[in-house]
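Apart from one protein chain that is not included, each protein chain of the complex appears where it belongs.
For clarity, chains are labelled A, B and C in written order, and residue numbers in each chain start from 1.
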Amino acid sequence: MPWLATVLSLAEAVREYVRDGATLALEGFTHLIPFAAGHEIARQGRRDLTLIRMTPDVIYDQLIGAGCARKIVFSWAGNPGVGSLHRLRDAVENGWPGPLELEEHAHAGMAAAYAAGAASLPFGLLRGYIGSDLPKYNPRIKFVECPFTGEPLAAVPAIRPDVAIIHAQRADRRGNVMMWGVVGVQKEAVLAAQRSIVTVEEIVDQLDAPPNAPANAMVLPGWAVTAVCEVKGGAFPSYAQGYYARNNAFYKRWDAISRERGSFQAWLHRHVLATKDFEGFRKSLESAANA
Amino acid sequence: MPWLATVLSLAEAVREYVRDGATLALEGFTHLIPFAAGHEIARQGRRDLTLIRMTPDVIYDQLIGAGCARKIVFSWAGNPGVGSLHRLRDAVENGWPGPLELEEHAHAGMAAAYAAGAASLPFGLLRGYIGSDLPKYNPRIKFVECPFTGEPLAAVPAIRPDVAIIHAQRADRRGNVMMWGVVGVQKEAVLAAQRSIVTVEEIVDQLDAPPNAPANAMVLPGWAVTAVCEVKGGAFPSYAQGYYARNNAFYKRWDAISRERGSFQAWLHRHVLATKDFEGFRKSLESAANA
Amino acid sequence: MPDANGHTASEIMTIAAARRLRNGSVCFVGIGLPSAAANLARLTHAPEVVLIYESGPIGAKPSVLPLSIGDGELSETADAVVPIPEMFSYWLQAGRIDVGFLGAAQIDRFANINSTVIGDYRKPRTRLPGAGGAPEIAAFSKEVLIVLRHDKRAFVENLDFVTSPGYFDGGGTRERMGLPGKGPTAVITDLGILKPDAATKELTLASLHPGVSVQQVVEATGWPLKIAPKVETTAAPTAAELATLRDLNARTARAHAGQA
Partner (left out) sequence: MPDANGHTASEIMTIAAARRLRNGSVCFVGIGLPSAAANLARLTHAPEVVLIYESGPIGAKPSVLPLSIGDGELSETADAVVPIPEMFSYWLQAGRIDVGFLGAAQIDRFANINSTVIGDYRKPRTRLPGAGGAPEIAAFSKEVLIVLRHDKRAFVENLDFVTSPGYFDGGGTRERMGLPGKGPTAVITDLGILKPDAATKELTLASLHPGVSVQQVVEATGWPLKIAPKVETTAAPTAAELATLRDLNARTARAHAGQA
């Protein structure tokens, strides 16, 4: 049934849909960050990627350090509550492991640009950027005039990634995807993209909104999604509400792992590149912790 | 606590917040139509209202026939699945009970205009109206040029009603409002308006998303709502998912009630104007059916 | 009332429309005949058709036909239910609809339609419901099907008001106007099926329902109707199609009865 999302392994999905030079959006605002998919992209050695993400936190720090990225499009680049993204800073400040082009926005502009992409509008409209230097350095932030009031309003070009990748709590066997809690711009990213890969905690027979979840569940129909992959724990060290909490300790530890090129590379090779998949990565981390 | 919605009776809310000459939006797309509030406006004899609503079905037919309306802003005016709105047609075609100004849009434009109102943007942006005669007759539909691609896009002024009125399934005692199922543009109407009145099926101690409901519940925080009124059955003959079904038989019967001025006026006087409140209306209808 | 062919005008229209929906296609459904046709397709040859109602339900699987565009049955059986601004922007405008279904009060030879007024807009003889979702369904669906009864009041030389575009003045105009969808691919009536000419886009009689003559259709059309070189005959409703549709209608009538 070609009109439904294909259920396949994450390695297959990345092999099939993520090409060198592609424009990707890996979204998930603190919650449901698709770390497993990010690792698989590094593992398969994708290069020259344009990486879009409102908050390129640890997941893009890893991809940048691994040499996968040519450019990032973003609005806030830090390790939330911890500090700098050292790999990103090393790329921007010192060009290591290669030069990194920046296209920088504010959150409001990125959100409007994703919504415009999902709606197939050529640009997103917002009140924004007034008094900020960002438009001086980003020619993709322009201003239009309201045809009714004459007011100037900011305009940002729609985000239209080649592939959007998100993590969600559940899917059914037809590829209908359900998520709840902090849902960020995940729906917009999927709908704005040409193709989409959704990793989920579990594939279930019947999608039901769970009790005790925030009353904001949403379902993406399977025919609007390209591929669904079951990857238990696939958002670690981010979290999946109803499944596991954010591993704040890992985020703090990332600061030390990533601070130096050597320690980062050792970590990347040992735990990501030398493992077969995300389960292997988790086991490798555990055995290192217990050693 | 002035920052929370006030819980009061519907009669008080209409008396307090709905003025003659006001611009109102009574929303609810087939589902959760605030009929009780509409009746109360007729009962209190409000005049010269500008009535905004995507689908001014039976609820606005009643208000137009009752002489409350000066103008309607709309995108589809019919009795869904049944036929014409006779009172609306009588006003448009014959000026009875008074002239009725029309501001006419398409659904896509109204939806964009509500969203713009909720976002405090001066206009809503959409691809739309191409090839339609509507812009020829509605000067409030304009076109703007995309600053990136040069494409023309439609622009409609934001809807900013004085008062938005909606019906929802539940509220808690702090005025937090929960709805699910077909949620239409209700959230946008409330957020676009200066003030809002929300009638609900019940006021509960604790808001929880019900089991078996469509997984699309949303909550409007009490501080974003002006007044909450408990009116059981207040969407009749529309429906409240999880509480009662649409009374399709009433919608069909409305065709005969409303076809002639006399039969409409008799119905309005007997069941709405001569009753004290919505409960009285329901009892009056029942006793007429059993007579 | 079934005629000599064993089916009513509504039935043949509904069945002919239903047949045009491919399994798995995503269909934006209006109330009434489009909804009947789409659900008939779902209950017969196209079990995986995705029905979207503009009120918000995506993937609705109603067991009875809704009277309104937002009956509870639709959202209860849907895969997802979205707010209206999202429906019109992320789903319709974004070009995710394979087939949009429209009715009309008037249609012209280039399949432009009127559902707004009969007579002058500012002094109408008959005020109709208006546009609803139609202009954008007509613009953004990959393909549009139009269903209406065939008579001279409906099939007119000039529309009183253009609510939704078909092919404008024909030829390549629609494309030049920047509309992404390919436009109306069939107009299904109670007499037959009209299709746009590949070059001129003028509606052309392509198929006659059983027992209908070319002459009948020409006489019911308010402009000199073009006839395809080879006019087909619509296959008669199968027993299964008729039984399924009648069951659906009977269930629906029972569900919508009851005290007002």
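Annotations
One rule holds for everything that comes next: a residue touches a chain if its C-beta (ideal position, glycine included) is under 8 Å from a C-beta of that chain, and two chains touch if they have at least 3 such contacts.
Computed from a prediction, not measured in an experiment: that's the story for all the values here.
Taking the complete complex into account, the chain left out of view touches A, B. Residue in contact with the omitted chain (choice from A:11, A:92 or A:273): A:92. Set against the missing chain, the residues A:114, A:223, A:264 or A:281 yield one that touches it, A:114.
Among the residues A:17, A:129 or A:278, only A:129 touches the chain that is left out of the figure. In the full complex, chain B touches the omitted chain through residues 1-4, 115, 118-121, 176, 187-188, 191, 218-224. The set of chain A residues touching the chain not shown comprises 29-31, 54-55, 74-78, 80-82, 84-85, 88-89, 92-93, 104-108, 111-112, 114-115, 126-134, 137, 151-152, 181-185, 187-188, 214-216, 237, 239, 241, 245-253, 289.
By definition in this document, only the chains that are shown with their structure count from here on.
The chains that touch chain A as well as chain C are B.
A straight line joining the Cα centres of chain A and chain B is 39 Å long.
Distance between chain centres (mean CA atoms), chain B to chain C: 28 Å. For chain C, the set of residues touching two or more other chains reads 80, 89, 93.
Within chain A, residues 120-121, 218-219 each touch two or more of the remaining chains.
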